[in-house]
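Note that this complex is displayed minus one protein chain, with the remaining chains in position.
Right, chain A next:
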Amino acid sequence: MSNAMSVLEGAVSTGFVTVRDAGLTGMVSVRADLTDAATVAALSSCGITVPVVRQIVDGVAWMAPDELLLVTEYADAPALAQKVQAAMADTHALVHVVSDARAVLRVEGAGTKEALAKLCPVDLATLAPGEVRRTRLAQVAAAFWLEDAENAQIICFRSVADYVFGVLQMSARKGSEVGVFTR
């Protein structure tokens, strides 16, 4: 796997929050009817529990009524995909590694919500940790969730990783704090 390279090559930027490349991350997309008992059973046999709407639990993210995203180590994604694929062979499902299609970034610091609220039409004051938002980040599609009040993970398409890093860096510039979530 030495040939694989994270698109942002470990970039870090420090403003009123820190924006950093989270590095290569394993991701597997599962498209299936998540309310179907056979689907749930097949997933369960792989140790995967379908989370409730919009939640990410133990690296399993609810993305849509018919879509899960499994988050794991980069090197483990192909094997995980194979395992889930095999378990779901008899159900109508599409399973594929998407690790390389995306970039993962982290935003860290007390102003994390603020930096994101400049770019995403999301009510960050009420967004609970562990809730995944598939949304718009400035001009591109993105998904993110808060791990806690000060740390967020962002997933975007790899082709626009530089753009996403750029707008986050801009939003996190020292001196541009808004001061609404800090109290």
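In the analysis below, a contact is a pair of C-beta atoms (placed from the backbone, for glycine too) under 8 Å apart; a residue touches a chain by one contact, two chains touch by 3 or more; residues count from 1.
Going forward, contacts and distances are computed from a predicted model.
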By UniProt, of "Aminomethyltransferase", "Cell elongation-specific peptidoglycan D,D-transpeptidase", "dihydrouracil dehydrogenase (NAD(+))" or "Electron transfer flavoprotein small subunit", the chain left out is "Aminomethyltransferase"
Among the options A:Val17, A:Val107 or A:Cys120, the absent chain makes contact with A:Cys120
Across A:Ala11, A:Val40, A:Ala79 or A:Val98, the one contacting the chain not displayed is A:Val98
It is residues of chain A that touch the chain not shown, namely 3-7, 24, 29, 31-32, 66, 74, 92-94, 96-102, 117-126, 138-140, 157-160, 162-163, 166-167, 170-171, 173-176, 178, 180, 183
